[in-house]
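Omission of a single protein chain aside, the complex is shown with its protein chains in their original locations.
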Amino acid sequence: MSVYTRGCPRPIGVPCVNDFLLPILMYGACAAGAVGTALALPRRKPALALIGGLVVASGIGLMALMLFLAAGDVALLPNLFFYVFAGLALGSGLRMITHPTPVYSALYFILTIIASAGLYVLLGAEFMAFALIIIYAGAILITYLFVIMLATQAPVEGEEEAVPDYDAVAREPIWAAAVGFVLLATLTTVMFRGADSLPGPEINNDRGTALASMPLRIQRALRESGAIETSATVETVDGVAAFDAVTGEVLTSEGPKPLPEGLEASNVETLGFNLLRDHPMTIEIAGVILLMAMLGATVLARRQVDLDEDAKAKQARHLAVGSEANDA
Amino acid sequence: MLEVLAQGAFAEPMASITLAHYLVLSGAMFVLGLVGFVTRRNLIIMFLCTEMMFQASGLALVAFARYSMNLDGQTFVIFVLTVAAAEAAMGLALVVLLFRKQESLSAEVWNQLKG
Amino acid sequence: MLDLAPIAMTLAADSPAAVASAPAWVMLIPAMPMIGVVLCTLMSIMGVRSKLPAFVTVACLAVSFLLTVFMFTGHSEGWATAVGWEWLHYSWGDGNGQNFTANFAFAVDGLTILWMLFVTGLATLIALYASEYMATDVGQGYNRFFIAFNLFVFSMACLVMGSNLLMLYLGWEGVGLCSYLLIGYYYKKPEAVAAAKKAFIVNRIGDVGLALGVYLAFVHFGTIEYTELFASEKLQGYLHDAAEGHWSHIPWQASAIPLFLMVGAFGKSAQLPLYVWLPDAMEGPTPVSALIHAATMVTAGVYLIARTYPLFQVSEIALPIVAWVGTLTALLAATIGMAQFDIKRIMAYSTVSQLGYMFAGLGVMTSVGAGFHVLTHAFFKALLFLACGAVMHGFAGQLDLRKLSGLWKVPGWRIVTIGMFVGCLNLAGFPLTAGFFSKDMILAEAFVTPGFALIGWILLFTAGLTAYYTFRVFFRVFVGPVEYHAGDDHHGDDHAHDDSHGDDHDAGHGFHPHAPGWAINFVLATLAVCSIVAAGLYFIGDHGWVAGMIHDSTAHIDPHGDEAGGSHGSAALFGLDPHKAMYYISSVVGIVGIIFAYAFHLHGRKSAGEAPAADAFKAALGPIPRWAENKWYVDELYQFLFRGPLLVLSHIFRYVDMLLVDGLVNLMGWLPYAVGGRLRRGQDGVLQSYAASMAGGLALFLLVILLLVNQSA
Partner (left out) sequence: MSQMLLPGAILLPLVFAALVALLPQERARSLALVGMLISAIPVLGLLFSFDYAHAADFQFAGSMQWIAEFGLEVSVGIDGVSLLLIALTGLLGPLCVLGSWTAIKDRTRLFFTWLLILQAAMIGVFAARDLLVFYVCFEFTLVPMFILINVFGSTNRKAAAIKFFIYTFTGSMIALAGLVYLAMHTADAIGHWTFALDDLMLHASTMSGTEQAWVMAAMLAGFAVKVPLFPFHTWLPLAHTEAPTAGSVILAGVLLKLGTYGIYRFVLGFVPLAVVEHAPLLATLSIIGIVYAGLICWVQTDVKKLVAYSSVSHLGFCVLGLVAVNTTGLSGSVLYMLNHGLSTGALFLLIGFMYERYHTRDMGQIGGLAAKMPVWASFMVFFTMASVGLPGLNGFISEFLCLLGTFQSSFGLAAGDANPGATPGALGPWFALFAATGMVIAAIYLLYMVGKVVWGPLVEPEGHDDSHTGLPIDLSAREITTLMPLAIACLVFGLYPKPLMQAIEAPVNSVVASYELEAPAATIEHAEPHDSGASEPEADH
């Protein structure tokens, strides 16, 4: 049973370097990651944290090398972006959990968010990338920073950079790191197990159907390309263009015309259609969740002003007067 | 230009970046978040680590969406985002409340519920 | 009716007696004592404070005795059965042995009548005696005494007249209960309670043997009715084999039955292994000792063996064992009897000894001799006991022969002394007395039966000892210089009105003995007459009246084909007919014993306290008399061998139960508590430790799944 036969030209049975090299690389990467994180986590003696960081970096390198070998092809450069973004994400992620001061952690987290946005773009989810940066980095993490500012004590004059002890020392770093990376090792093994041929990205070839749901756009594109008269229209059947998937032509008032070259349904459009056509209900629910969260947050965080007795009585009267006023 | 990037315009079968790459990456990010959650005592950092885990799962979802040519993954990431946002809001409100109560952000202060 | 093929052997030669149905009033014989019980109970409930219960008892028993006499006169041949009601009957199949029937029924044959005659007769007399003897307790336990007394006679009647082994068992344990109640009559005295308990438990050990014998009999023969059991051709076949000596043909079940029954007999009749309870039974009032522990109950064992004699003949070793046990008991009891000072204890050991004689008689195949000895012994032993009782009653509980002397000359004690004299003559086997004839039949048979000569010699020697210790009592207490000291009347309860003989200052004769009343004297007189007349029974019919009675019962046996009533025409003893020879030898032995007693205990004795010759002889013997006086330490032996270890075992069991068995159960209870305590510490309330354990669990889980998947792939 071999885990990764892909890309091993030699006949089956002859151990290919990939067969035993890859597992060692992978587990080595995980082990390095574990040791590095354990060391890097906030501890009394900061020196070790640096060494930890380096070890983790080497771990990420090993992982990259392993992934590269698993891919088995020579072409290195074009996929460089993936490795850059991955390295960035992991490094800043590690730095986030190992940095003693919470503000820096938050900022590092923003860096991770940006890296993963990059990855989203690589995966063809541009809308999500931007959504991520706007909503996530922009809104949520700013709230985090806001709360961090609110919650961290103003530094007492005495020690300038006093780090409260609950930030300074991690809880059982070794045991947590070990557990975490055993988890990672098992996850990766499971992923690679039996995946003889790791499928590459598929080419998106059913662009026609996606476009069909936008008849006006096709019509405008056809008119620009001159395939049909400016007054001709695209036949639509209750809002969907009459598109023949087999011939790849759309029926217009002047007969079936092939789609213009290079006409693509961009990610945002298809995503929009998918969102509203396939998951209308979930949108509503998402809306409700947000509403509830907002309500909850305001209620929770309201400052409990403890009024004394007569103040409460006055308040109650005031409210009563107020309600009569607008009743009348 | 974006499409080129997205599709990996190079000729077949340059299947360089496979689904496993992304999954390993998201796994690593998830584990980082987990380790962070378990080890750091600061409440806010713990929340941050949960956000990291959300992020990791979002990445995996998008990777799956891309490699199985189905946009549901992406829509789902949107919901992951909404949930993350809601959770962050609530969580931070709670942290503020807790902080105001105990004047400390350490998680170990709150252990009255012990057995 | 099975007519046996006329074979040379005359094993119950003529066919077993016909089974006739007895007249209904036969059932009145046991019913009368039961009516007595009911009446006495009513009287005790109504709180009667007079002697009425005694007279009611005497009346009932007298009626019962008369009915027995009618039964005797009306009885012809073989069995006469009368069925009361169906006691226990069920079946689990229709095969011959596949049902169990035990009716509350009575069967009468020669043996039964012989036994019932002296049981009911003596019971009536002793009831009369007891009416006066127990007078001091009229308000206290009088009713209770007579309830138990009547119940005893009822149980004895069931035992003797029962028509199946289960009825015998009912009577067997019934008399055991009554002896328990009566020995423990003075329940305020701890020794009496202990003695009663000891009697019941030792009897119970015997009863277990009897019970097993009954089970085996039923399992092997399929029935326990006498009429069916002794007429079954399987038993006749075994008897046939036994007669011809093919012992191996008889299966072990058949030969084991007598061994079990024998244990029951030894328990009830106080034979060697299980005799220890009888001497202690003297704690009970004297009428009880006389009736139960001398005349009737103790003969139940003899009755059992006589009744199931065919079963005993079937086993090769059963009768020899009986003979040997009887002989050894006789010897042992005689030796102990010689060394005792309490006259009632002496009589008790003499009973054990005489019972030994009866068992020896049965063992040496002379059921007639044994039966006759039972009859004569019943009379003269009852006489002796009642005499001792009178002495005790008169002298405020004094029983020590060193404190009494010369009662003959004390006014009012003449009849008691005469009665005592007649009893002693019979017991010693003085020529021409009833005791003499009955003992000689046994001795003659012992000498003549092949292989039992040694038993004969031992019995002869014991006869001498018997004569000695009997007349030792007579010469010490009843003749010689007049001197008496009152006892401490430990028998009477500490209730108010016994001041009549309470002040026992020994100074001299300030205390005047309480002469026995008319009832006691009348009873003693009648018993003396009966003892004398009993001798005559030997001459009625061809071998004595008793032989006739036994001949037409299951106990009949004349193994050597001789017609002369159990003697052996062929065998001769010292050239003469065995019985004639025995007359001379045993009378010589008896007289020698008496002379010794006279020499030691009367000749030159100045006071009650010491007898110079006897004391000198005893000193010469060294420690032996002291051992004998302590009953050869048999009680201590049993305590050491059986009661002690059993008590230790029970304590061990108690602690095992408390610690081990209960401990285990409590441990089961404690275990979850302990484990729970341990787990509780895991919940420390910190959020992150929970998160960590969740993560750890997940990791472990995945790892295991992975390993499993790896294995199976």
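Labels for the chains are A, B and C, by order of writing; each one numbers its residues from 1.
Criterion: a contact is a pair of C-beta atoms (placed from the backbone, for glycine too) under 8 Å apart; a residue touches a chain by one contact, two chains touch by 3 or more.
For clarity, every value in this text was computed on a predicted model and none was experimentally measured.
Looking at the complex as a whole, the chain kept out of the display touches C.
Among C:G36, C:P53, C:G121 or C:G174, only C:G174 touches the chain left out of the display. Among the residues C:I201, C:I321, C:I418 or C:I591, only C:I201 touches the chain that is left out of the figure. The hidden chain makes contact, of the residues C:H220, C:K268, C:H293 or C:K439, with C:H220. In the complete complex, the residue from C:D488, C:E610, C:E636 or C:D657 that touches the missing chain is C:D657. If you put the hidden chain back, the residue from C:S21, C:S50, C:N96 or C:N630 that touches it is C:N96. Chain C residues in contact with the hidden partner, per the touch definition given at the top, are 85-92, 95-98, 100, 104, 166, 169-170, 172-174, 177, 180-181, 184, 187-188, 190, 193-194, 196-197, 200-201, 204-205, 207-208, 211-212, 215-216, 218-223, 237, 248-249, 251-253, 646-647, 649-651, 653-654, 657, 661-662, 665, 669.
Going forward, only the chains that are shown with their structure count from here on.
A count of contacting C-beta pairs for A-B and for A-C identifies A-B as the more extensively joined pair. Distance from the chain A centre to the chain B centre is 7 Å, each centre being the mean of its Cα atoms.
The multi-chain contact residues of chain C, meaning those touching 2 or more other chains, are 688, 692, 695.
Counting partner chains per residue, chain A shows two or more touched chains at residues 171-172, 176, 179-180, 183, 187. Those residues of chain C lying in contact with chain B across their complex are 680-688, 691-692, 695. Of all residues in chain A, those touching chain B in their complex are 33, 37, 41-42, 63, 67, 70-71, 73, 75, 78-79, 81-82, 86, 89-90, 93-94, 96-97, 102, 105-106, 109, 112-113, 116, 119-128, 131-132, 135-136, 139-141, 143-144, 147-148, 150-152, 164, 166-167, 169-173, 176-177, 179-181, 183-184, 187-188, 191-192, 195, 198-204, 206, 264, 267, 270-271, 274-275, 278-279, 282, 286, 289-290, 292-294, 296-298, 300-301. Within the complex formed with chain A, the chain C residues making contact are 688, 692, 695-696, 698-699, 702-703, 706, 709, 713.
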